[in-house]
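What follows is a short report on a single structure.
With one protein chain withheld, the remaining protein chains of the complex are depicted in position.
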Amino acid sequence: MHRTGALYGQFKTLEQQKDSASLGMWIFLVTEVMFFGGIMLAYAINRHVYYHAFAMGSNTLSLKLGGTNTIVLLASSFTMAMGVWSAQTGKRKLLPLFLSLTILLGFIFFGIKYVEYAQKFHHHLVPGASFDISYCVNNPSKCDDISPEELEIEGNLIAQAKAAEPNLNSHAQLYFSSYFGMTGLHALHMVIGVGLLFWLLHGSLKGRFTPEWNTPVDIVGLYWHFVDIVWIYLFPLLYLIDRHK
Amino acid sequence: MSHEPEHSYTEHIVAPHVYLAIILTLVALTAITVWAAFIDLGRFNIVVALVIATTKASLVVLYFMHAKYSHRRTQLVIVAGIFWLALLLFMTLSDYISRIDYRGVRFPMTQNVDTRPVLRG
Partner (left out) sequence: MAVTPKFPEKHYLNQTYGIRSWLLTTDHKRIALLYLASVTFFFFIGGFFAMMIRLHLLTPNGYLLSADTYNKMFTMHGVAMIFFFLIPSIPAILGNFLIPLMIGAKDLAFPKINLLSWYVYIVGGTFTLYSMVTGGLDTGWTFYTPLSTVYSNSAVAPAVIGIFITGFSSILTGLNFLVTIHTMRAPGMTWFRLPLFVWAHYATSVVMILGTPVVAITLGLAGMERLFGLGFFNPAMGGDPILFQHLFWFYSHPAVYIMILPAMGVISELIPTFARKKLFGYHFVAAASLAIAVIGFLVWTHHMFLTGQSTYAALAFSFLTFLVAIPSAVKTFNWTATLFGGSISFDTPMLYAFGFLGLFLIGGLTGLFLGCLGTDIHIHDTYFVVAHFHYIMVGGAVMGYLGGLHFWWPKITGRMYPEWLARIAALILFVGFNLTFFPQFLLGYLGMPRRYHVYPPEFQVYNVMSTAGASILAIGYLLPMIYLTWAAFFGKVAGDNPWPATGLEWKTPSPPPTENFEETPVVTWEAYDFHNRPDLGLDAPTGHGPHHPGAVPAHGHD
């Protein structure tokens, strides 16, 4: 199908095209809801049955890093929405700016995630043969990024959790499986999102998006906001299970 | 009607100050959810956390994603998606929570005891 200007050949009007693209992206997001929903179900059931192991796993996560990432993503949703606004109101110079800010915030998120993942590997918190929830407590010298006071608190928490759940080490792996599975899938979606943002940035610098036609900005925006929503749920589910001890 | 959208639809452009208000609300709700996590509400911690998360998600959907200003059809798609997720979660959970003690076999979901054999420590 050939294109005349922005209009693709199978469509009759730009409005029909925009309508179709928007509906298509929303339907795609519904598939993403069901996709993440499956792993949420696995998380929900395992968390209920092994609450103490999940709580303990959650307590090894850094609230500072997770909280910062949450704010970073929320801010990126704001900049993305502002980007769409720029395109809709014809503010040609602002659009690349907001897209760049969104990309930057995305990279900050990746950076923080990388630090978190690296910590997990370091502290033997990756499911598998070498998984050991008590690794840092038993080897403080190997985990020098945790202060002695924090280690003591962690030691107490582990002792409490073990009392409630004798197979703590085994079942904590279920928590970390959910952790890596959920955040890994989320990160993958963000990588795709950032890729799409770069593509938009390229187009915006060429002046392709106008108030008459800015559909790609609009629908990538929808996708980006969805990725933010997933994190809005992941944050309390993974980081805030049982912080009140 | 044939190929035209359900009603004549002029795009509603949301003003930046609305977006600003929303993002500030979202940050505030994030702070609240962290603060609430430190309070021992027992079973209700998860409820509070999910309610706040859902509020945040709703704000993003309604305002950032323009759902408030979209076609009926779009809103129906959103509701259908959420409904189907609820279906998946609640109908599966209905199996787990309604299992009963039968001939001495106890189910962890209702009796909070883990009786599965452990093959590896």
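Per-chain residue numbering starts at 1, and chain names A and B are given in the order in which the chains are listed.
Keep in mind that, in the parts below, contacts are C-beta pairs under 8 Å (C-beta built on N, C-alpha and C of every residue); 3 or more make two chains touch, one makes a residue touch a chain.
Owing to the predicted nature of the structure, the values given are computational and were not obtained by experimental measurement.
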Report task. Give the residue, chosen from A:Asp19, A:Asp218 or A:Asp242, that touches the chain omitted from the document. Result -> A:Asp19
**Report entry** Residue ranges of chain B at the interface with the undisplayed chain
**Finding:** 1-3, 5, 73, 80-81, 84, 87-88, 91-92, 94-100, 105, 114, 116-120
Requested in this report: Would you write out the residues of chain A that touch the absent chain, in ascending order?
Outcome: 1, 9-12, 16, 19-20, 23-24, 27-28, 30-39, 41-42, 45-46, 49-50, 53, 127-129, 167, 170-171, 173-174, 177-178, 180-181, 185
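Convention: only the chains that are shown with their structure count from here on.
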Requested in this report: Can you check how far apart chain A and chain B are, centre to centre, with Cα atoms defining each centre and the answer in Å?
Outcome: 15
Query - In the complex with chain B, residue positions of chain A that touch it - result: 12, 15-16, 19, 22-23, 26-27, 29-30, 33-34, 37-38, 40-41, 44-45, 48-50, 63, 67, 70-71, 74-75, 77-78, 80-82, 85, 88-89, 165, 167, 169-171, 221-222, 225-226, 228-229, 232-233, 235-237, 240, 242-244
Requested in this report: Can you check the complex and tell me which residues of chain B touch chain A?
Outcome: 3-5, 9, 11, 13-16, 19-20, 22-23, 26-27, 30, 33-34, 37-41, 45, 49-50, 52-53, 56-57, 60-61, 63-65, 70, 73-74, 77-78, 80-82, 84-85, 88-89, 92-93, 96, 108-109, 114, 118, 120-121
